[in-house]
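With one protein chain withheld, the remaining protein chains of the complex are depicted in position.
Take a look at chain A:
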Amino acid sequence: MADKPRVATVSLCGCFGCHMSLLDIDERILQLVDLVTFDRTPLTDIKTLGDCDLGLIEGGVANAENVEVLREFRRRCKTLVAVGACAVNGGIPAMRNQFGLAECLRESYCDGIGVHNPGIPSDPEIPLLLNQVHPIHEVVAIDYFLPGCPPSADAIWTFLTAFLEGRPIAFPYLQIHFD
């Protein structure tokens, strides 16, 4: 069992939709746990990261903690994959890049509709936000990009099985068209 490849996953500034899509492989998850050992991932609730063969990153980089976690994944994982639009491009969260950070925070915590106790939170335990949201390849080197919002379960499955079997990674057209 110790020989099985170790896989870790994390959601940075994402919506967990890519993780939900991973779960959409349905009963194939039983095959997957035979093929790999899960390390840190929301699926196992393991919070610390060991040395891994494969790291799947959902979400872009929006705050200091995202940077720290992403760097640790890069250090620990032999292969790192940007999964989904936010990791690849910044995605929906990057829409805030059109505005200043202070403007965004004021809208969310002070001026927005239905705000109670207005005031921008400030606590050392809350990670500081970056001025802009960035795709993950702007912070660390990335080996594969798996686009989609989210990538379909079948696309994730195709990637995982090809990668684990050491085959070249290629998708049937229906798995990578978005219209």
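As a convention for this text, a residue touches a chain if its C-beta (ideal position, glycine included) is under 8 Å from a C-beta of that chain, and two chains touch if they have at least 3 such contacts; residues count from 1.
Going forward, contacts and distances are computed from a predicted model.
Visitor: Considering only the chain that is not displayed, what protein name does its UniProt record carry among "NADH-quinone oxidoreductase subunit F", "Simple sugar transport system permease protein", "Dienelactone hydrolase family protein" or "Tripartite tricarboxylate transporter substrate binding protein"?
Guide: Per the UniProt record, the undisplayed chain of the complex is "NADH-quinone oxidoreductase subunit F".
Visitor: With the full complex in mind, choose from A:Leu101, A:Cys149, A:Ala162 or A:Ile176 the residue touching the hidden chain.
Guide: That would be A:Leu101, which touches the missing chain.
Visitor: For the full complex, which residue in A:His19, A:Arg40 or A:His134 touches the chain that was left out?
Guide: Residue touching the absent chain, from the options given: A:His134.
Visitor: For chain A, which positions touch the chain that isn't shown here?
Guide: 63-64, 67-68, 71, 74-75, 100-102, 105, 120, 122, 124, 128-132, 134, 138-141
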